[in-house]
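What you see is the complex with one protein chain gone and the rest in place.
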Amino acid sequence: MLRWLAKRIIAAALVVFVVTSLVFVVTHVFTDPATVSLPLEASQEDRASRRAALGLDRPLSVQYWDFLSGLVVGDLGESFFQTQPASKLVFERLPATLRLVAGATAVTVLMGAPMGMLAAWWERRFADHAVLGFSMASISAPPFWIGYLLIIVIAAQLRWVPTFGSSGFKSLILPSFAIGLASAGRLAQMTRRGIVEELRKPYAVTAMSRGFSRSYTIVHHTFRNVASGFVTMTGWEVTRMFTGYTVVIEVVFSWPGVGRLAVDAIFDRDLILVQAAVVVLATMVVLTNLLVDIARRLIDPRVDLA
Amino acid sequence: MTAVENPMDPADGAGTGDAAPPESVTVMAELRSHLWKSKAGISGIVICSLFVLAAVAGPWLPLIKDPTKQSLPDRLTPPVGWGGTWAHPLGTDQLGRDILARLIDGARISLLVSVTAVIIAAVLGTVLGLIAGYMGGKIDTLIVSAADVQMAFPGVLAGLILVAAFGPSVWLVIIVIAISSWMVFTRVGRGLVFTLKTSLYVEASELAGASSRRIMWRHLLPNLVSSLITLCVLELAAAILSESAFAFLGFGVQPPRSSWGLMIQQGRNYVTGDGWWIVTFAGMAIAIVVLGVNLLSLWLQSFNDVAEREQIVLERPGG
Partner (left out) sequence: MSATGGDGRTERLLEVKDLTVGFPTRDGTVLGVDGLTLNVGSHERLGVVGESGSGKSVMGLAILGMVLPPGRIMGGSVRWKGENVLDEAVANRVRGREIAMIFQDPMVSLNPLKTVGAQLRELLQRRVGLQGRAIKQRSLELLDMVGIANPGDRLKSYAFELSGGMRQRVMIATALACDPTLLIADEPTTGLDVTIQDQILTLLHNLSTELGVSVLMITHDLGVVAQFCDRVQVMYAGRIVERAPIAQMFADPQHPYSGGLLRSVPRVDRAATELAGIPGEPLDRAQFPPGCAFEPRCGEAHDTCRGAPPPLVKIAERRWVACYNRPGEAGETST
């Protein structure tokens, strides 16, 4: 187990290395932070002097080495626009994003799993069709639109919770649902499908032919196999949250997280800050995948050792 | 249905290919007869057709106003039923432009971006998958690793960094959507080649001395087609959603051109006051079209499932 874990951690670190290197290529080879920060009509002299000021006139290999060694100690460069360390700005915002992801994951799991079980339990009955209908609707609606609908109906009309910002638990509810509904829809269908498939397998049929009830068979015979897929799928939804949903939803709800920081930085032409935010979010994705692998390994020891 | 993008299931697509070359005529006939019995399939086709019609023929449709014509006295006119008139059935936006006209106009950019992106992703991904599956060895390892890295660095993140570096543009959005979905096609293509590689007729033509490139084109590709079409539809839904998200963030189409995501961005300051309809109808347009595409894909999948199920029920050895 320890050997396996060490291997997985090294592999994860490798992915972070490759992703950040790709980011570096985009931000330093194809263009550079100085050019981005200046208006298009800026003169050659302006560009050159700003490049020199940011140390971008040095050879690329030196810059790359600087970038990598900075990465190791958590130095992600200096935000040009805000003249502060980019890592400081990003890590200030990270807890808000993590709270949002936690809230959305709670909505996903607490809605998705029971709906999936319900649908499998009453396969091809009304509950099954109702859950399918919910899933189709939730995955088809853009999350930011769901966000605005929730604002229009629940915050503006009914005034149950605050509309924007992040003040306390109540303000977490709407953005969590805006993100979590689609994920819950997908998770419900996956759970349903997993259970239904397992129930058709001969060993489950045998168990039921021996007089064990459908519910007993679901819980005592099919649960382990479905659980592994459930964890994988939940992990996948969490990575989607880090890489997409939170960015959009933070903009909708003026949520002070990393995603909105990145979007604001783009409009401030602050390439270093965008780069820092993206590197941190990508690292979150890799960490999530690592945690999912470990969880799956604990559930099912047959997970391959590669 | 399940996931719009399902990265963990390469076997999914691999299972749907038949070992024998498809007889396209019968398959089409069966698809059609299955369609008429499926409410999901019919609704999906109808919605998608309306979407394409709006995108292609939008400006020539009768009774549709000029989507760019501003009229400040008419600004924020509510839709019919909320105090509005049939002059603007869905109301007007903050500049007095007709929302219905702008919705129809926005369909074009959604269709253009999403379809182009999916085509690029499908072609690129499938070719890489075929190469990886057929060549094996180091090339295979390289392509699979690239797909794995891509999984850890998907969609909006790649979009953020590229938009930050190169500035917003429609083409960038197309490229970003394409690079965040190619690996799905690669996995399916590769998995399918692996199963087919061992099947008899490929072995036979290898014995007969056919070149490997010819084997790929003549024998393997037709088998890929049915799974790939299903996958394209699935990815199209994801692409339309991505396009709307990028437009919403302001990374895609720039004003005065219009897109559904951009309409929501521009209408968002009015959601809590007088103008909830801008965001509501624009989002509804996205949701309905994506629902149509998802229904279509649900139907395509259920068609495969039914075929499979009948085989299980009726061809189980010994009864």
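Details
We just call them A and B in the order they show up, numbering each chain from 1.
As a working rule, a contact is a pair of C-beta atoms (placed from the backbone, for glycine too) under 8 Å apart; a residue touches a chain by one contact, two chains touch by 3 or more.
If you're wondering where the values come from, they're calculated on a predicted model, not measured in any experiment.
Residue A:207 is the one among A:86, A:207 or A:248 that touches the chain missing from this view.
Checked against the full complex, the one of A:192, A:221 or A:297 touching the unshown chain is A:221. From the options A:3, A:124 or A:159, the residue with contact to the unseen chain in the full assembly is A:124. Interface residues of chain A facing the missing partner chain: 123-124, 196, 200-203, 205-213, 216, 220-221, 224-225.
Definition applied: only the chains that are shown with their structure count from here on.
Rounded to a whole number, the gap between the C-alpha centres of chain A and chain B is 21 angstrom. Those residues of chain B that touch chain A in the shared complex are 1-4, 7-8, 148-149, 152-157, 160-166, 237, 241, 244-245, 248-251, 261, 264, 268, 271-272, 276, 279-280, 282-284, 286-288, 290-291, 294-295, 298.
Residues of chain A touching chain B in their complex: 15, 18-19, 22-23, 26-27, 30-31, 36, 132, 135-137, 139-145, 148-149, 151-152, 155-156, 163, 186, 189-190, 193, 229, 232-233, 236, 239-240, 243-244, 247-248, 251-252, 262-263, 265-267, 269, 271, 274-275, 277-278, 281-282, 285-286, 289.
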